[in-house]
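With one protein chain withheld, the remaining protein chains of the complex are depicted in position.
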Amino acid sequence: MNDKLLTAQAEPLWNTDKKIISLIAGIVLLLFALPHLGLNSFYLHLMIMIFMHAVMAQSWNVIAGFSGQISLGHGAFFGIGAYATSFFYVQYGISPWISIFFGIIFSGIAAVLIGIPMLRLSGHYFAIATLLIGISFQVVFQRWDLVGAASGLWVPMTSGDSWLALQFHTSKMPYYYVFLVFFLITFYLVWILSRSKLGFRLRAVRDDPQAALSLCINVSNYKIIAYVISAMIMAPMGSLFAQYILIIDPDRVFNIEISIIVLLITVLGGIGNVWGPLLGAAILIPISEYSRIYLGGTGGAVDLILYGLILMLICVFRPDGLISFVPKNILERKKQR
Amino acid sequence: MKILSVENLSRAFGGIKANNNISFEVEEGSILGVIGPNGAGKSTLFDLITGYTKADTGEVKFFEKNIYGLTPDRISNLGIGRTFQKLKPFADQTLLENVMIGSFVKEKNIKKARDKALEIIDFVDLIEKRHHFAKELSTGQRKRLEMARAMAIEPKLLLMDEVTGGVDQKTIPGLVELIKKLKKSGVTIVTIEHNINIIMEISDNILALDQGERIAYGSPKEIQNNKLVVDSYLGTFDAA
Partner (left out) sequence: MTSEIILQAIVTGLMMGLIYALIAAGLSLIFGLMDIVNFAHGEHLMLSMFSSFWLWSLFGIDPIFSIPITILLMAICGILTHYFLIRYILKAKMLIQICATFGLSIFIRSIAQLLWTPDFRNVENPLLEGRLEIGSVFIGQPQLIASLVCLVAFIALYLFVTKTETGLALQATAQDRHAAEILGIPSNKMFAIGWAIGLGCVGIAGGMMANYFFIFTDVGINFALFAFVAVALGGFGSIIGCLYAGIIIGLVESLGGLLIDPSFKLLYVFAIYLLVVIYKPQGLFGRY
């Protein structure tokens, strides 16, 4: 035993700087107070979209950033979540609060079924396969009469606001809180995950699968675990989005644009970093919403042009995302050189 | 007690016999040195033992248990650690995180896993670099990283591929000391080495390969006097 070792072992496991903890607590409180500070319904909508996209991007971050598998068809799980709540409400009158979990379970099962054969593929093969899977879901739902085929599902409107049916017509505020709570829970869980044994092992699989094998890590199992977790994070956002707009169809909830935007937000914010998706969503969603307002009218293409351009610029100039501008020690790592 | 016995192991890639009918045994607590010119099949042998490559024929026994056909993760789980000739650190993670991924195998608790990882990092003498990213380390330091990471799974047998290859002269004595220290701690070692002086110094037994064939197997003394080895390997080494 020497001094250096003892000093090292005495270090805290994580950087638990009081200032940062109070900063996070402050921001959370602010987020809860925000709707009461006179936000109009456009800003509420903006915040809701940020929360939703942050969670969706976080879902993608788990599979791509943590375990290194690039899924280009992640919209599939969003669609499954959306259809789960809508279908069970329309057909059987089951409360969305219950069927959100159906969505999570279906997504998880779908991820296992897709993952077992496909995660043996690596790199480009997996990316292309997921691209195909995402489109296949859209094609199948477009032709599936039970769930309304191409015209989709219209969720019957309740006469007034209803927590049981998760529908609010007078104000966006309840939606705001629902999305906020899901956002906070998801980020908290993923933050825990990133610091757990599982998180360590997933990063090992991402950085070097061969070396991970030599450390008793069953690489394909861990890839499937990451894929399932990722799918289960995505599904409830689909469910909530369906409740938010109350009409879903395959072209909307299985759109390839969903798969694109989660990728874009994550890469923009910082892939592999828990806070990357939040940063990415907080920057991109306002840009996209404002560009729709001010440049819209010529079709939805303007925001897509921006997406494409931003994505290329980030890849060329900042492959670690915008979060890499923030000093590391503030975020995660207690680097003491 | 024999920790590892390899019997008639063969593997061909296309027409090339990378390993042909290789047999040897390793006593628990000893060091086996594997020598041979480039392309002799040394790294293939490691890949066959650890399950990275499937053998065409032959058996690998670890403590009398046949491990042939198991996947690499299960073989490592039995207690066989390894390093790689072409280094494979987890580049985007710190040294500490690299080793913790290993120590998590035996320790579920994150604090204990961290402390154990630190002990091992101290053992390989890199404690001051613990928060450096693997990609920032020098080649010699990354070799130590790989050793530390493999040690962290608490292996009974450690396969080390060219520990001293590609590092500068000054680092070599430290690495050699490290191997000796490791042996003292009770780990059995199989090591591939190009540096013949080192191999003679540390090994209890030596296996010499050439073009996939076992050309000699015995104590360092026997190897030194083996005409085949001298012709095919030591001779060229001296000339170099």
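By letter and in written order, the chains are A and B; residue numbering begins at 1 in each of them.
Please note the rule applied: a contact is a pair of C-beta atoms (placed from the backbone, for glycine too) under 8 Å apart; a residue touches a chain by one contact, two chains touch by 3 or more.
From a predicted model like this one, the values you see are computed outputs, not experimental measurements.
Peer 1: Touch partners of the unshown chain, restricted to the chains that are shown, please.
Peer 2: Result: the unshown chain touches A.
Peer 1: With the full complex in mind, choose from A:K19, A:H36 or A:H124 the residue touching the hidden chain.
Peer 2: A:H124
Peer 1: Based on the whole complex, identify which of A:F51, A:Y175 or A:Y307 touches the chain you can't see.
Peer 2: The single option touching the absent chain is A:Y307.
Peer 1: Given the contact definition stated above, which residue among A:I109, A:V139 or A:I192 touches the chain not shown here?
Peer 2: Touching the chain that is not displayed is residue A:V139.
Peer 1: Tell me where the left-out chain touches chain A, residue by residue.
Peer 2: Here the touching residues of chain A are 64, 68, 70, 72, 117-118, 120-121, 123-125, 127-129, 131-133, 135-136, 139-140, 143, 260, 263-264, 267, 271, 298-299, 301-302, 304-305, 307-312, 314-316, 319.
One rule holds in what follows: only the chains that are shown with their structure count from here on.
Peer 1: Taking the mean of the CA coordinates per chain, how far is chain A from chain B in Å?
Peer 2: Averaging C-alpha atoms per chain gives centres 42 Å apart.
Peer 1: Give every residue of chain B touching chain A within the complex, in rising order.
Peer 2: Interface residues on chain B, with respect to chain A: 50, 52, 71-74, 76-77, 81-82, 84, 88-94, 97, 100-102, 104-105, 108, 110-111, 113-115, 118-119, 121-122, 127-128, 130-132, 149-150, 152-153.
Peer 1: Could you list, by residue number, the parts of chain A that touch chain B in their complex?
Peer 2: 2, 4-5, 8-9, 13, 195-197, 200-201, 203-204, 207-208, 210-219, 272, 333-337
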